[in-house]
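Right, I'll just put the structure down here and ask away after.
Of the protein chains in this complex, all but one are displayed in their positions.
What follows is chain A.
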Amino acid sequence: MNAIAQKLETIVGSSGVVAWDDIEAKHRERIQQAIAIENYPCLTYPQTQAELADVVTCAYKNQWKILPCGSMTKLDWGGLAQGVQIVISTERIHQLIEHAVGDLTVTAEAGILFADLQTTLATAGQFLALDPTRPESATLGGIVATADTSSLRQRYGGVRDQLLGISFVRADGKIAKAGGRVVKNVAGYDLMKLFTGSYGTLGIITAVTFRVYPIPEASSTVVLTGNSDAIAQAVTSLRASALTPVASDLLSKQLVTNLDIGQGLGLVVRFQSLAASVQQQATSLLELGQQLNLQGLIYVDDETELWQALQQQMRSPTKPTEITCKIGVLPTNAVATLTQFNSHMGLIHTSSGLGLLRFDADVDKQSILQMRDFCHSQGGFLTVLSAPKAFKETTDVWGYQGNALSMMQRMKQQFDPNNLLSPFRFVG
């Protein structure tokens, strides 16, 4: 056991530190996907927010570099961190602090599992309106740090729109907070937005407060498939209609094929509301599809499975050599973007223009960069989430093309002047 691990043991006890060689193989693999050079960091599991603060204080004094994580489900996303000496997992800091049922808010520690929280909320007929990657094992803190949600953005917005309060351990080990536990609050700067999607570079999230929503009475999903012009027409008509879907995704041809839900481009639209409304909306969209000569089907009882399969296809690469990207384009360019991309799997949310692309293992770097240029020309971006390490070592994964980079760097400099937190993992 190295000196760092020994020192950490004095803070978190022997059960809270694992030396590199003793880390479970699957975890070791995940960590290796997140770090640049062959460092051999130790892994530590503080049990409380205070203990985490002590660990970071100690690291700060010794200038040890930290890779924060939750349950490691997304460590393969983002840039490669450099010189990491400690991996800190918040997995054991997982108390539910307060579910204020009547106030539609929930406050929990960062390590709580998303799935566990949803189970608790469901007992009161409420839910957290996020649909993150690997929902069964993702932690709340990790979801915030990577801004990870999916199709529900249509109705509920992104993680940023639902996060009401945050507390975190700063690079110097002090605990700070912002926001609060109420749904409306403008006191002080909005650090919730700043921390959402910051990949552990500004601080380690210890607790969060989210807005929650009542579970809708009924739910059903309409799938339309067919040629791209007709699908584009359906999207335009849907947008102009009075219908209020909670999710509306465009699917590439390959994704439609893999899901075995039809042929051509796909439009998958979910309605959740009062039963009568859901039925009316689904029927109305199906009719619209039929008028456009699209194949259509309404999923009612098996719609959960459909959405799970969709997530599975998009978010669980079968080979480590595959490349998954998060993209954004102007919503009106979504069909054109997916048409460019028909031989791969891709999905774009029709209202925000955000989506995911999943490239086969044999894709070359040039194709990705071309796709990035294309997204950029459509008013958006392409960020590489997971990719082989060799690819990340030679590519800018973020693809930031704006002129605020120096401001972002100044922000990082303020929060973490010695670059100890997730060094080099994020933009700049």
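Methods note: a contact is a pair of C-beta atoms (placed from the backbone, for glycine too) under 8 Å apart; a residue touches a chain by one contact, two chains touch by 3 or more; residues count from 1.
Assume contacts and distances are computed from a predicted model.
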From the list "Glycolate oxidase subunit GlcD", "Tripartite tricarboxylate transporter permease", "N-methylhydantoinase A" or "ATP synthase gamma chain", give the UniProt name belonging to the chain omitted from this structure. "Glycolate oxidase subunit GlcD"
Please pick, from A:24, A:136 or A:217, the residue that touches the omitted chain in the full complex. A:217
Kindly state which of the options A:19, A:36, A:58 or A:101 is in contact with the chain not pictured. A:101
Contacting the left-out chain in the complete assembly, out of A:7, A:170 or A:315: A:170
Per the definition of touch given earlier, which of A:81, A:354, A:387 or A:420 contacts the omitted chain? A:354
Give the residue, chosen from A:30, A:134, A:193 or A:358, that touches the chain omitted from the document. A:193
Can you name the residues of chain A that touch the chain not displayed here? 49-50, 97, 100-105, 107, 125, 147, 157-158, 160-161, 165, 167, 170, 174-178, 180-194, 196-198, 202, 207, 213-217, 236, 239-240, 242-244, 273-274, 276-277, 280-281, 326, 328-332, 351-354, 379-381, 383, 398-400, 402-405, 407-408, 410-411, 413-415, 426-428
